[in-house]
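Have a look at the structure that comes next, please.
Heads up, one of the protein chains got dropped from this complex, but the rest are sitting where they should.
Chain lettering (A and B) follows the sequence in which the chains are written, and residue indices restart at 1 in each chain.
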Amino acid sequence: MYLARYATAAVAASTILGLLSVTAVYAVPKTNLLSQWDNGSDAAAIAKLGEMFTAAGGKWESTSIAGHTANTLAKLRADVVSGNLPPAVQLKGPEIAEWDATGMTLSLDEIARKENWDGVVAPELLSVMKPKGSWVAVPMNIHRINWMWASKIVLDKVGIKEMPKTWAEFNADAEKVKAAGIIPIAHGSADWTDATTFEIVVYGMDIDLFRKAFIEGNTDAMRSPQMVAAFEQYRKMVKWMDPGIAGRAWDAAANMMLTGQAAFFFMGDWSIGTFNAGGFKEGVDYLCGQAPADNGKPGFILNSDSVVFFKQKDADYLAGSKLLAHLIMTKEFQTIFNQAKGSIPARLDVDLSKGFNPCQQKSQQDLGESIKAGTLVRSFAHNMTILQKYRGAAMEVITEFVNTPNLAANDAANRMAEAVEAQQ
Amino acid sequence: MAVEPVTLTSVKAAPNHGRMLRERLATILPQLVLAPSLFATLIYVFVFCGWTIWISLSNSSLLPDYSISGFHHYVELWSNRRWTIAYTNLFLFTSLYVIGATAIGLLLAILIDQRVRAEALWRTIYLYPLAVSFVVTGTVWRWLLSPSTGVERVVHQLGWASFKFDWLVQREMAIYTVVITGIWQASGFVMALFLAGLRSIDPDLVKAAQIDGASMPRIYRRIILPAIGPIFISVLVVLLQFAIKTFDLVIALTGGGPGIATTVPAIYVYDLMFQRGQMAEGAAAAIMILLALSLVLVPYTIWKNWRERREAARG
Partner (left out) sequence: MAEAAGYDPLGAAGTWRHQRAKLVVYTLLCLFALYYVLPLGVVILNSFRDLPDINRNGLIGLPHSFSLNYWSLAWDKFCVGGTCAGIEPFFFNSVSMVVPATIISTAVGAVNGYVLAKWRFTGSEVLFGLMTLGVFMPGQMVLLPWARVLGWLGLTNTTSGLVLIHCVQGLSFTTLFCRNYYVNIPDDLIKAARIDGAGFWRIFRKIVLPLSPPILIVTVIWQFTNIWNEFLFAVIFSSGTHQPITAALIALSAGGTSVHQYNVESAAVLIAALPPLLVYVFGGRYFLRGLTQGALK
C-alpha cells in the first residue's frame, strides 16, 4: 500500500521534475511555525512575521498552541511519533540541546555565517542556540527578568525618593510602605512567578550562588547557608505581600501596583505590554529599576524566546526554514516583535531610540553594561538553564515555601536540594 | 430477563442454504452489530494501556524508548511529595465531588419534575456550565472565590468587615473550592440524566400508588428511585471519570496551588510526560490513576456478581 503510493508519487514527481526542471530549482519556500504566541499583541507580531514571509515569496502557515508550554511540547511529540516532523518550533533554553541531541534538528550554519550571527547576537545566547557548536535555533528577543517596578503614587506618598538599590534598602523601604498601611509587594502566586521573584532575590544577594545552584544545578549550593539566607530574605518579602496571592494572575498583581494598592512589583519586562494596555505611563504611574543587587554592579537576568528548525524531506520546507530563520534575524522583525512584547532585540545592533519604552531602552543599556561587568546570567525560572525535571522539582519547593508560612528557610533549602537529587 | 436470541421460527424450517445462511446471520446479527465498536474499544483500552505500562517500565525520557529498565520509575514516583499530595487529593476530591454532584443533580431533577413552569429555562440554566469551556469559567470562579476580588470583597463593601471567605488561598481548604466548582459544572448534566430517567418511568405505576394513598416522598423512595437504578450507574460512571480526569478545572482555578496543595494526578502525568521529559515516570503515574480506579471498580463488580448470584439462587 505504502510502497505503491510512494512508487506512484515518485513516478509523478520525476515526470513533473523532468517537465518543469526550471521551476523545480526554485522551490517555493513553505513553513508551518509551531508556537505559543497565540493571542493579542504576540499573535499580531507573529502575523507580521507571516506577512514578511509571504512578501518574500513564501507560503506561510502557523500553528499556535495555547496555554501551558506542555501543550506545545505535547504537540511536538505527537507530531514526531506520528512521523511528521514540524519544520519550525518555538523551543527554548535546555530544550534546544535536548532536541538537538535527538539528531532531528536542522543546521543553520550556512546562513549564520553569511549573516554573521555570531557577531551580532548577545554572547550569552550563543551556547544556547548552538548546543553542539552548530546553529540550530534563532533567538527572537531578550527578556529581562530582574526588573523591579514601583508605584509612583505610593513612593511619593510614603516619601521614598529613589528606587532601593540593595536588599537592605529595599527592606527599609518596604517597612515604610507597610507603616503607611499600603501593601509593600504586589504578587500573584504560581510556580513560575514565585520562582521568578526568588531567582531575583538569589541573584541580588549572591551571584556566585545563583550560578552554582541555578545554572549548574549544584545541590550542595542549594542547601548552603547562602541559600538559607536567600530563603530568609524571601520569607520577609512574602510577609509583605497580601493574603490574596494564591491563584492571582500576574497581571492582576501588576494592576495592584499600577493603581497604588501596592508599592513594588517583581516581574519580567513583558509587564510593559500590560502597562501600556491599561494606559499607564512610565514616570507618571510607575517607575522601573534594576531589582536590588548587593554587589552594586549592573546586573541582567536574561530570558530568550527562540525557534528551532527540524530536518525536512521536502525541499520547499527546507527553503522555507532558511527564509524564516533569515527573517527572524532581520532588524525589522526584531523591532516589531519586541515593541509588542516589551522585550529587546536579541541582536545587539538594533537602535531602540524610536518606538521603544524608556524601560526597554534602559534594558538594552544595562545588558551592555552587565556583559562588561561579567554579571549577565540566564534565567532559571524561565527555563534557560537546567533541565526541566530539575527546574520543575526546584520550583515546586519554592512555591510551597511561599504558600506555607511555617516552612523554615533551612528546611526549604534542604528540601529543594533533595527534590533535585531525587531526579538525578 | 433478557430475550433469548433464538427465534421461534428459525429452528425447524431450513429448506435451502441461502435461507439458512440468512437465518444464521439473523441469529448472530446482534453480535455482528456490536463487533466494530468492540474492536475499537478493545484497542483503545487494552492496547493503549499496554503501551503505557510498557513505557512506564522503559527508559523513555524525551521520546518513547522501548528498552526495559524495570520498576524504578514507580519507586521514584512514590518518593515524590507532590505525587503523594496529588494522589491524596484524588481520593478526597473524588468522594466529595461524586456525592455532592449526585445529590444536587438528583434534587434538581426532582424539583424540575414537579411540573414547574418554564421547565426549559430552568434546565438550560442548570446545564449551561457544561457548555462553557472550563478554562474560562474556572478563571471566573477564581475571581469570585479570591478574597481580594470576589465574594469576600463584595461583602466587606456591603459593611460586614469581619466576613471571611478565603478558602481559595488556604492550603488546607483550597481543594474544597475545587469541589464546589466541580459540582457547579457537572450537576446540571447529572440533573439531565436523572430527568431522562424519571421520564422513562411508566406514569401508571405512580398513579396507581397515588390512588393507593402513598405519600409522594414514599413513592420516590419505594418506586421511582429504584426504577431508575441503572441511571444511577451512568451518573456514577460519568462523575467518577470526570473526577479522575480533572485537569482544566484545577489549572484554571488554583493552578495546583497554593503551592502544590491542589495538584491532581492528571496534571502530574501531563507535566512529567510532556513538560519535563520524564515520560516513563509520567506513564507510571497514569497507571497508578487506573489502579486507583480499580480500587472502586473491582469491589463493585464483585458485589454485583455476588448479588446477581444470590438473586438467581432465590429464583
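Throughout what follows, contacts are C-beta pairs under 8 Å (C-beta built on N, C-alpha and C of every residue); 3 or more make two chains touch, one makes a residue touch a chain.
Keep in mind that this is a model prediction, so the values were computed, not measured.
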item	value
Residue among A:N32, A:N218 or A:N295 that touches the chain left out of view	A:N32
Of A:V28, A:A55 or A:V81, the one touching the omitted chain in the full complex	A:V81
For chain A, the residues touching the chain missing from this view	32-33, 35-44, 46-47, 50, 61-68, 71, 74-75, 77-79, 81-84, 249, 251-252, 255, 258-259, 268, 270, 273-274, 276-279, 341
Interface residues of chain B (partner: the chain not displayed)	1-3, 5, 7-9, 26, 29-31, 33-34, 37-38, 40-42, 44-45, 47-49, 51-52, 64, 104, 107-108, 110-116, 119-120, 122-137, 139-141, 143-144, 149-150, 153-154, 184, 188-189, 192-193, 195-204, 206-207, 210, 215-216, 227-228, 230-231, 233-234, 237-238, 240-241, 244-245, 247-248, 252, 266, 269-270, 273-274, 282-283, 286, 289-290, 293, 297, 301
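To be clear about the criterion, only the chains that are shown with their structure count from here on.
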item	value
Residue numbers on chain B that touch chain A, as the complex places them	62-64, 76, 79-82, 135, 142, 145-149, 166, 168-169, 171, 174, 251, 253-261, 270-271, 273-278
Of all residues in chain A, those that touch chain B in their complex	67-71, 73-74, 77, 80-81, 98-99, 102, 189-191, 242-248, 252, 387-389, 392, 396, 399-404, 419, 422-423
